[in-house]
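Part of the complex only, each chain left as placed.
Labels for the chains are A and B, by order of writing; each one numbers its residues from 1.
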Amino acid sequence: MKISYPLILVNCKTYAEATGDKAVRLGKMAESVSNKTGVCIAIAVQPTDIYRVASQCAIPVFAQHIDPQPQGAFTGHVTAEAVKEAGAIGTLLNHSEMRLRVDVIDEAIKRAKSADLLTCACANNAEVSKAVAALNPSMVVVEPPELIGTGISVSTAKPEDVLKTVDAVKLVNPTLPVLCGAGITTGSDVKAALKLGTVGVLVASGVVKAKNPEEVLLDFANACLR
Amino acid sequence: MKISYPLILVNCKTYAEATGDKAVRLGKMAESVSNKTGVCIAIAVQPTDIYRVASQCAIPVFAQHIDPQPQGAFTGHVTAEAVKEAGAIGTLLNHSEMRLRVDVIDEAIKRAKSADLLTCACANNAEVSKAVAALNPSMVVVEPPELIGTGISVSTAKPEDVLKTVDAVKLVNPTLPVLCGAGITTGSDVKAALKLGTVGVLVASGVVKAKNPEEVLLDFANACLR
């Protein structure tokens, strides 16, 4: 499973609607929409769900977090090797609900690379996006925390924040893909995001908590094609 | 899957030797020894391995940690509901490699109860054992951190620490089962632990990194019978 851009990355968080069998069902919807449209849809699931989703759905699966610890005597930690072995091809890092120390992000990115995992480093603003870009993740996502879960899209409500981030990241690493997230609920939010220079979106409740997630994903994917 | 005492609880930590397929293999060894001897052997695995081990091995499976967060917008966290759904019947809490805030242990124990999960609260000494006992977990494990992974058994090297813990816990909660851990590598370590008033052991490298884990588990289980 490989990713391609534009990318729709669905974050299941720890929502009941996207846990266990329901994560698998969401993965299958994503697979179906991806097959229909040719747009890459990946899903970031809880560690307990990686194996099931990765073995039952033909889409790229991400972890939501890894710890920087190596394999060994680290009870309770989530290693790069464990999520890889379970079937993930990448991981989110430093999500606003799981912020990390700067040296931990650096170490986790290095461990992910050695385990052949992609890294999607999250940031709350342009400055922090630039900082995490300096640590050479596979991609950066900017998400203003105050918009997460609101349904007010970063790409329409704060376009200048997205533009500023795209520019800031470019200064540090001109080829690093930038995504945006927070409040994305419609295809036009996705379209607006792409127009601002991003190569995709990170979305959670907009899909997971939708009445018909497959319909929303289709709307998103079509927006990537127009 | 239910537990019974005496209990041998095997902590896989994030050892390569007990990740993915190898966690399943270890679970099957535990199942085999448990069937032969009638002694309860449970296994605490990484979150990525709970589903596979629980669905393939007829032994009680524990998580190594849960967060106190409920289901919802908590990216990267491990909820009681998620580990339960994946097949765990309990969880370690506050292991020396994953120490927690006192209010977090309280909250996690309450969440575990509402998700019908057992809780095995770890502590580093008699005082902290007494403190976590006050939070009403299903059992307490005392592990002097300086002996973890050494092969020097707490039950033979520091019997007074174990006795002191058993007494301290009894003052707070007379019926709460107490286990001990750290350095347990032989059946006589297990036997010594039981003689000190514990109802079982928490063991990691002594089993996971043994040349023949099944043989070690058999030695441990037989020690519980004598």
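One rule holds in what follows: a residue touches a chain if its C-beta (ideal position, glycine included) is under 8 Å from a C-beta of that chain, and two chains touch if they have at least 3 such contacts.
These numbers were taken from a predicted model, which means no experiment stands behind them.
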Homo-oligomer size of the whole complex, from 2 visible chains: 4
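By our rule, only the chains that are shown with their structure count from here on.
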Rotation, 0 to 180 degrees and nearest 5, that superposes subunit A on copy subunit B via CA atoms: 180
Approximate Å spacing (C-alpha centroids) for the pair subunit A, subunit B: 34
Subunit B contact footprint on subunit A (complex, rising order): 11, 13-16, 19-20, 44, 46-52, 64-65, 69-79, 81-83, 85-86, 92, 95-98, 148-149, 204-205
